[in-house]
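Working notes for the structure below.
Note that this complex is displayed minus one protein chain, with the remaining chains in position.
Up next is chain A:
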């Protein structure tokens, strides 16, 4: 497996405030990386730097060897990176299918036919378990549905790297589990590499291959979920409470893997 993304010394300053401070990590092709940290730790900024929403102050971001730092969001999208928003931002006056078809049509890096875009949109909707009926409007969707639509829209651009921003905020426990499984399925079935940003660690730990933990714009831990969950610095940042639930999740994952006869990673 090759390297999908290479982040080196990535820095973002807003005036005198350094939101992201010389962070670096690699992302292997087909990997799911959890980017976690409490509110204000610099996750979203990192995300916006990769997605092209913000230009970096310093450092580099390479997508398959090609520097993408400072490119416009449109260019980044055409290079195969898609993102979701923490707070879903659908076009409410369009139908669900229109929302997704729009992303399929314009997100493709070349001119594609109307029917091809339509097909890609339907495919993305099926993958996210949303209705493909062209008349269904956005209004009827609940929090979970809107998250799915956000995901469908990103997938319709046929990305190689998906940036999922706090995909679980506002969901109940069952919905969180479903969403986590969905990301896991997307990776398995489509081979899409994923960076998953969350401030809660919980269910994320069950699905991700590796974690990068940010605090105050710096990386405080990197490693397997069970490693970072027990890392004293991470536990301190999360004040124990969340770390406990994380350890439960990680335990659940190990148990599940043992039961399935899968080799430990």
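The criterion applied here is as follows: contacts are C-beta pairs under 8 Å (C-beta built on N, C-alpha and C of every residue); 3 or more make two chains touch, one makes a residue touch a chain; residues count from 1.
The rule is short, and it goes like this: contacts and distances are computed from a predicted model.
J.: Assign the chain not included in the display its UniProt protein name, restricting the answer to "Sigma-70 family RNA polymerase sigma factor", "Branched-chain amino acid ABC transporter permease", "LuxR family two component transcriptional regulator" or "3-isopropylmalate dehydratase".
T.: Per the UniProt record, that chain is "Branched-chain amino acid ABC transporter permease".
J.: For the chain that's not shown, point to the residue among A:4, A:54 or A:103 touching it.
T.: Within the whole complex, the residue contacting the unshown chain is A:103.
J.: Among A:40, A:73, A:202 or A:223, choose the residue that contacts the chain missing from this document, as touch is defined above.
T.: A:73
J.: Looking at the full complex, which residue from A:66, A:89 or A:233 touches the chain that isn't shown here?
T.: A:89
J.: Considering the whole complex, not just the chains shown, which residues of chain A touch the missing one?
T.: Those residues of chain A that touch the unshown chain are 51-52, 72-74, 77-78, 82-83, 85, 89, 91-94, 98-99, 101-103, 105-109, 114, 117, 153-154, 157.
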